[in-house]
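Following this message is one structure expressed as structure tokens.
Heads up, this is only part of the complex; the chains shown haven't been moved.
Order of writing sets the labels: A, B and C. Residues in every chain begin at 1.
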């Protein structure tokens, strides 16, 4: 039987020499672990001698504790009666919003989902989800650009039938809408990424799992139904072996159908709102779930001096991510370690879309994305890149699947993206805010709203099937006059010719 | 002599097993009617055992009660002294705005009309009239696009004479302005659609009667003067027999000169403001006047599961409307059941305008409309569609009459639409808000303001007659750069050739 | 010696049967004058039995009283001690703003002038000056369009010398800025139009005198210095004889060098702010100064039913103005009655500018104006019309002088207008608000600010003389894409050929 500690005793061990923490009612000695902690020593020391459960829980996947601490580090359990009230967990103090959760049926649109979630989740979670780079210009433009596109409804079309189902990379899905890889879902709600998976299942929607998920991939896909489709988002690590191990691990998860290689954020953007909540964020033992508890040594120049202080959560998550990927080296390396098809995420120019298309069939798709406005501010929205592709190299749309994300708030946005040639449309923040607003049911509400709006839009356009949507259903003139108009810069025509010849 | 009930007795019958309601001082047993009620059982049960007059009155035409209840269902009358004050009708409690109605002469423009009406009508009526789809982008654009057009006044033109009279479908009218088919006028004022008719008569204005009017067509046209022109708006019902019966019924109403077939809303748009007032709206025993008290069985897929809960009033009104109309089937079917000319309402592309023109002479006119921004959000304003027609198929303007609606707030807006080639200009919300602001006199005030503004605009342009207005009086450049610029998509050239050959 | 009345006695004569009023301390019996009053009986009856000086004074020129009342109508004088305090004049009650007038030197720009004046003048005066048509779109655009034009400063130019003097119609003036004909100056300050004249003299600025001035032309030009230049604004009256008499009268006023025929407002625009102050405005015995006290019978259709009630001051001033002027009849008629050169005011299209140029040399200039946004709302600003002329018929700028007004608030605006080809730049509201802010010194402050700003702008552009300014000093691209782009509509080429032949 384990020893029972009083809080006063634990509180004495609050230094680097002897560092105890309470987690889930247990008392641990983490002194030896301090130098290995990926988020740095400071984070742990700030919580030394206290109950760290509240800070630890939402951003660590279950099991990670056991992996990183030996049995002897577990000293015993805490006598709950001795805990100061301020140290009690929200559940224990009954510290929930007084008015209670909002009836999800009364939430009518995605903006309201965000509004409700903002009231319910912690400031640090909100800051991490809400934040974008610099002045949030790209984040705001991502949405506004859809408002600039007008729809062209046709009359006298029988619209009694309306079907939102389509296929992505050859897999049947119920919706062209998928959930983008977004980190740290359990910051919003204990249902976490597993809750998102359950909501997706309800609508036949695809889900991309973030490398920075707060649950392990095994946990997330645990209850996947047959036919349910997942992708795995890969941030290549400076320690390539780690990434290789992960690719190996994925082979046991057949629900994961492809690798989504994220390229739009080789270094983190400057998310000031997130940095402002750094005091809280610095408490986060980052990186998360799958990156394990090992130290994150890096090879880049920057890393020589160690992580900067005052990093926001976004910056912390990037620590250890490789910034030296290239067309020449990375895809061949990937080919060695996985047979899954690759989807490249974060393309923002027609030139890169064109280059990607030259790498079919290894590369089966690309995601036009500015990382939700979180990477480079004033980078173009995906709609611009789609129009650029149409203008400079429309053949890309025939060679590989093109998906988009960023700024989707309405079914009309989804339809416009599809008319422009997108095959899939990703939602990131809406899913996370849905989770914050009501757990898995909140995510389902988000998907339900968008599906209903998409159907209404299709019917009013006079369209019954996804594949009937086309450029003749939209007026993009107000956008087209703003897209890139310079030289085409289409490199490597010989490669392309060769690729064509192969067909 | 009928029996007299105390309120306390009525109040006991508040269940599905025994459901009594008070209407106009009479006590009815509506137990047997509950399952037949088009608006659903819940609506009635919420009012069971109470005086339902206030909720019932503004949205049911007179006579509908008698049609649907047998004599024996009428139990007697209520003893008014026993009514709780909260149950008394507004007339009985003198519950009118304290400051009294505003002197209509002091209302100077359409925005002020809306402002005054908003204070005077119920929240549910306001929500129904005010609401538009999604983010109200199209509603707002409808008006803003007129501000983008500049006028080109000429000097040294004798403008002592100015005449706003014109003709619509060959009928002389005093104004190019007509009242659009707008539902549920009695929500705004007891004068209802009949009051609108009287105001129209005063100015020689045409009126389109909504299928969802809160009065019967017979009542509305009852006092029509010779030469007064009406159109009947048809939403084709899933039960075609109902629509056919209505067309038959119209044959006895010679004041109704044409059928306006509404096509811009085969399914309802998403009007969130309206949905938010659903608790009240769900009290509405919809559909309205002419759709009778019968059950609204539907044939579409959606209807299999019955009406969704939490519908706004707009959605309720759509219940039972056919979504399977086509060029091929609907016009021939109409030709079998009416000899009246057809005006197609809700065209939003030049392609459809062109197709419509191929169906002359059955089709005598089209109305460019996005349903007041209430159907598909970010659909184009009528001004865009007019400019599209001028660009791709100007011959349409010679073949059939083109009317527009949506966003009209000023006489300058009317004049601009006419310069662009519109023959008639419809106002929906302004008429309803006029009714709300002051009953039939309020509608007359609206027409009076717009007529005076139109005349002032014509004089200052140096124009004496409607048919003198043309493109040289306006500068549309700021709009033209935004209109659709893609391929023409003009289908069925052979048909058009044939149609031309017939001329 | 005249009889002295107590206020109580005067107060009894407050009906149409016996109507007395106090004016300037005298008691008058105006019973017989009531039906002849141009502003209508109601206006006088509202003041019957009271001291009407405050309402009467600012809008009637001196002498008008004597012209219209016989000696016997003057009954005597009032005993000032018997006046109720509320009836005392502002001077008597010391009712001036407590903080006292603002030091004009601390007012730095035209917006501040308006701000100061708004606090000091009456609500009715403010409403009359401030108001513009409908939604004030043209008023606001008039100014905004100058902000859309960028300047192109050159370096390494000696700018020690800078001269704002120029010539208008061959007369030397110290500034290209002139005061536009604006009505009712004494509403703002007792200095009235004479005060404006004195301020203009100080800067060598030209002044146009409004037909609706609150002083007689003789009074206004009374102290004109040699070389001081005035123009007379003519609104042709329905009773042509009146206008002819005025032209005759001007022959005795050599300081008035030309006739400015106003054409941009054949009927009044809809100025709602002005109409809202109608209760006060209806007290105004309009028309003003030079239109005399006689009845204003009219010949137009409209006038048959008499003036509409609830007219704003702007509408009242228009009463009796001819709306039947034409190219064919009006200029020849003018030629018969005056030898003065004609400047046509209110042109808003290149077509009319072109037509006007065909009437040189009788027509020596045109003023591009939308009447300060007070006539037709959404009419183009003068900058648009200037650019239209440059595009369609630049020869106009060589044939006649082109002046502009509307929206001028900065010296940079003045310079931009001159770069575009304007010879003169009119200010209306700024002069009136200057008067309101500080009488004639206020007007001088306005001219001083604009002159200094104009000089600073010229020096920074690297320009020493007005005639050096040109299109190469501005970038108008943001405006040019919005101007009219339709067919030229240049009529009467033969006439133009003939005119050219004459040269």
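To be clear about the criterion, contacts are C-beta pairs under 8 Å (C-beta built on N, C-alpha and C of every residue); 3 or more make two chains touch, one makes a residue touch a chain.
Remember, it's a predicted structure, so these values are computed and weren't measured experimentally.
> Copy number of the whole complex, given 3 identical chains are placed, is what?
My count of identical chains over the entire file-defined complex is 4.
In this text, only the chains that are shown with their structure count from here on.
> In degrees and to the nearest 5, what turn takes the CA positions of chain A onto those of chain B?
Nearest-5 rotation angle for the superposition: 90 degrees.
> Pick same or different for copies chain B and chain C, depending on whether their interface residues overlap by over half.
different
> Measure off the straight-line distance from the CA centroid of chain B to the CA centroid of chain C, and report it in whole Å.
One centre to the other, that is 46 Å.
> Can you list the residues of chain B that touch 2 or more other chains?
481
> Which of the residues in chain B come into contact with chain C in the complex?
Its residues touching chain C are 105, 108-109, 147, 149-161, 410, 412, 452-453, 456-457, 459-462, 471-472, 475, 477-478, 481.
> Per the contact definition, I'd like the list of chain C residues that touch chain B in the complex.
Result: residues 134-135, 137, 263-270, 272, 275-276, 299-302, 310, 323-327, 330, 344, 346-349, 351-352, 355, 370, 375-380, 384, 481-487, 489 of chain C touch chain B.
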